[in-house]
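Apart from one protein chain that is not included, each protein chain of the complex appears where it belongs.
The first chain written gets the first letter, and so on, giving A, B and C; residue counts start at 1 in each chain.
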Amino acid sequence: MRIMVLAFASFREILGKERVLFLKESATVSDLLEELAAARPAFKEAAFDDTGTLRDYVLLMVNRKRIDPTQDLSRPLQEGDELAIFPPLAGG
Amino acid sequence: MRIMVLAFASFREILGKERVLFLKESATVSDLLEELAAARPAFKEAAFDDTGTLRDYVLLMVNRKRIDPTQDLSRPLQEGDELAIFPPLAGG
Amino acid sequence: MIQITETEISLDEMIKRARSKDAGAMVTFLGTVRDDGMERIEVEAFREAALMELEAIQEEAMSRFHLIAAEVVHRTGTLAVGESILAIVCSAAHREEAFSGCRYIIEELKKRAPLWKKELGEKCERWVGQTST
Partner (left out) sequence: MIQITETEISLDEMIKRARSKDAGAMVTFLGTVRDDGMERIEVEAFREAALMELEAIQEEAMSRFHLIAAEVVHRTGTLAVGESILAIVCSAAHREEAFSGCRYIIEELKKRAPLWKKELGEKCERWVGQTST
């Protein structure tokens, strides 16, 4: 299935602003992040700590709604979903 | 001695903006107010209640410093003093 | 800058004066003539005393809240509904200080500055904040 990945700020600098990933059916948010990490060592280093846990400051949205990385990484994605990855907000 | 009286807002409408009063030496703030009340019945009505007490909303300044009408009416005036009379503030 | 003026307030000019490379936040208060059933208001000042008081308030706000700039302009004369009576502009390094400084100035101005407003309608007129005599 087709997932659109958007990245912002420091993660945009590593991943580019937009990319489309094709994943197997029933892939989860976690699967997607691991795929990105495997493809881009710089992303792996920026997003995961030495034990392979997602770092605190990685924020995620699925279809423009924030998800909780401590609970929702196992959430299955759907065809056409949009996942956004970004660091802590700093507007204003 | 010569005292400048300034009046603002509703009291300006009764007394005019500026007037010079000539009072006997050692006259007090209270003496000045009574002189004004005697000269202008409308001022007497606006500034004093039936018992002859200065109404709460009459505010006074001597030489641009607020004085407390409950304590300072017996204060003697000096040649050249400026007394300002006005109702509660309503700027902004 | 502290000003009491008969002419229209230029918030734009005030903001320009308050801008600074050290400022991260600027908070502005604008008091405008609200349609309370009257047509216009008259604003009167004890000019010299009000300027003195506003300068004192400005200095207090600057030092208490570490403001970079504080501008206060109060209008006098006849104003129509919608016009600006008062503008306050405070700049500071951070927003907390700019908000607090601006709030301090408006609250103290209302308590301490000798200024008065009269509402003028078709049929009646009334000094604001005064019980009828």
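Following the convention adopted for this analysis, a residue touches a chain if its C-beta (ideal position, glycine included) is under 8 Å from a C-beta of that chain, and two chains touch if they have at least 3 such contacts.
All values reported here derive from a predicted model rather than from experimental measurement.
Seen in the complete assembly, the chain not on display touches A, C. Screening C:Met26, C:Ile57, C:Val72 or C:Ala113 against the full complex identifies C:Met26 as the residue touching the chain left out. The chain not displayed touches chain A at residues 6, 8-10, 12, 45-46, 57, 61, 64, 84, 86-92. Even with one chain removed from view, chain C keeps its contact list with that chain: residues 11-12, 15, 19-35, 81-82, 91, 93, 95, 98-99, 102-103, 106.
Assume only the chains that are shown with their structure count from here on.
Ranking all chains by how far their C-alpha centres lie from the centre of chain C, first place goes to A. Centroids of chain A and chain B (each the mean of its C-alpha atoms) stand 75 Å apart.
Between the Cα centres of chain A and chain C there is a gap of 50 Å. Chain C has its Cα centroid 27 Å from the Cα centroid of chain B.
Looking at chain A, one finds that none of its residues touch two or more other chains.
In chain C, no residue touches at least two other chains.
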